[in-house]
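Here the complex is missing a single protein chain, while all its other protein chains stay put.
Moving on to chain A:
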Amino acid sequence: MESSLILTLLTDDLLLKIISLLNDDFDRKSFRSTCKVFHRVDSLHRTHLRLLRPEFLSTLVVKFPCLNSVDLSACPRIDDGTIPFLLSSIHSVSPSWAAKIRRLNLSRCSGLRFPGLQMIVSFFVNLESVDVSYCCGFGDREAAVLSCLAGLRELNLDKCLYVTDVGLAKIVVGCPKLENLSLKWCFEVTDIGVELLSKKCSDLKRLDISYLKVTSESLLAVGRMERLEVLAMVGCSLVNDIGLHYLGKGCPSLQVLDISRCDKLSSSALVSVIKAHSGLLQLHASYSFFDIPVTFLHQFKDLKKLRTLRIDGARVSDSSFQIISVNCKALVEIGMGKCGGVSDTGIIQLVSGCVNLKVFNLTCCSDLTDSSIRAIAESCQDLSCLKLECCNLLSQKSLEYLGSHCVLLEEIDLTDCFGINDIGIRYLSKCSELVCLKLGLCANISNKGLSYIASNCPKIQELDLYRCPGISDDGLASLSVGCRKLRKLILSYCSAVTDRGMEHLGCLEQLSDLELRGLPNVTGTGLRAIAAGCRRLAELDLKHCENIDDSGFWALTYYSKNLKQINLSGCQISDLSLCMLMGNLTCLQDAKLVDLNNVTANGFEHALRACSAQLKKLKLLAPLRRLLSQEIVETLKARGCKIRWD
């Protein structure tokens, strides 16, 4: 029989190889649901699991014996109350499973606190990588708990606002094998903490101290880290040139340096770093310097291996491009967004030398014309990402050049490029590998342009049509047929779109992020069509869609069980519907409920009570603060929900 023939041909090893080449989650899920053999191979070899609801963990644990990485960041209601039940249910099902888990992602589990974290740490004893970023209530006690994991190699503490030097010290002492540490936005950490870090964790390879109030003294300590390869210090506004000199003298293994948005640094000091680190691979200096003097760029002759250079916001001159193109031929990514002085001649010169460019950011370089795009297209045929926002002088000819030469193009940003029209899109659609296309504020695009995209670019996943008045239902019809992989769609203020278009959107099964602001012709029927069809909808923005009535919201309640983020500002939703919505959508974590004219304070009260367990971010009108009961506000805060009063 044919079937058994193929299954005998493809051994488990081969099937495993094929699985490893399926990058998309959706594809892997299809593979898994095909037949028993495929299902078994996938189950036995799956190593990473990302859950939407924590209740599933105990049943799935038995099915995946090779699991070593668990991601709970998308789960609602991970807090001190539910953790004991979760862990005991897992333990009863499979006692030895917890010891195999090496990576745990608890990002944004803001309801979790010290007791819950303690239980987790004592359950998963062999953790090597923990991510607790954005758990804003975490402080030194939680850091102390994490320090019990002696084998910890990677730790992400981004935005754990209450972690101080004391907490950092505990971690540093308890986890000497640390290789990757991120302390972004942990404002309480100072020079002392960083110094201790440099003394104790000699294996550190990646460090992120962005936005911390550290001074140049920290960089003296960082300079002593022998193995440090990646250093990110975005927005460290207290660091000055002395710090860069320290860096220049130390950090022998440095490969990636990010000093974006550091106001006090000057390019001359950066020279000392460059001189000492000729093996530098990536240099990110966006919005740090006012201009890039030519003397500085001359130092680039030492940086033969440089692959990424970002100098957004700095003023450059034509000679700069020439120097770069001569010296840095290995450049793969260059960022010149909002740089003054970027002209056609400069670009032409740049791409004559840097032919390996794959990522090119020319946001707001408004002086560019078709000739520079032609040069880019002809020289850099491996181009995969091109950002041309606000380049108003470009016309359809640019897209013609891109379409004929850069067939590997995956991402292009043409927001606010007035000259782009349907004919241009037709040329662009020859790039059939397109994944992300941004056409916001392009007034000359119409349904015809969309039909070209739909017929030629099947891989497209993100489409931005913000304020494109020419788009209407027929365009959406062609999208629904041709772009089955579409995940993110922005149709805000495309006022010609009606319910019929929404029905077409309902055919896009993979749609998960939808922005439909300000659409007056969409009613409850349309919203129902979307809710019923797009089962994977996770983010929905309906701001100022004033004609959507309750039937639409009821459909949303019923169908969109995986909805995580919703913006209902300005909608005509009623008390009852809001309550139902908030109560029944158990995955909802982020809600913007501003300007709801039909909802009374009582309605808000009930709605918030219904969802207080899982909500993490909330935006409400400021006057409501007095009208809501103290109780509900306190409860929300205690559960880790952040409320923004507008």
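To be clear about the criterion, a contact is a pair of C-beta atoms (placed from the backbone, for glycine too) under 8 Å apart; a residue touches a chain by one contact, two chains touch by 3 or more; residues count from 1.
FYI, contacts and distances are computed from a predicted model.
Hidden chain, UniProt protein name from the list "SKP1 21 isoform X1", "AP complex subunit sigma", "Guanine nucleotide-binding protein G(I)/G(S)/G(T) subunit beta-3-like" or "Phospholipid-transporting ATPase": "SKP1 21 isoform X1".
Within the whole complex, the absent chain has one touching residue among A:L10, A:C136 or A:L161, and that is A:L10. Contact with the omitted chain, checked across A:L576, A:V594 or A:I643, is made by A:L576.
Taking the complete complex into account, A:S551 is the one of A:S89, A:Q255, A:S432 or A:S551 that touches the chain left out.
Only one residue from A:T59, A:S88, A:T295 or A:T600 touches the chain missing from this view: A:T59. Taking the complete complex into account, residues 2-3, 5-7, 9-11, 13-14, 17-18, 21-22, 24, 27, 30-31, 33-39, 51-53, 55-56, 59-60, 458, 484-485, 524-525, 528, 532, 535, 549-551, 554-555, 558-559, 561, 576, 580, 586 of chain A touch the chain not shown.
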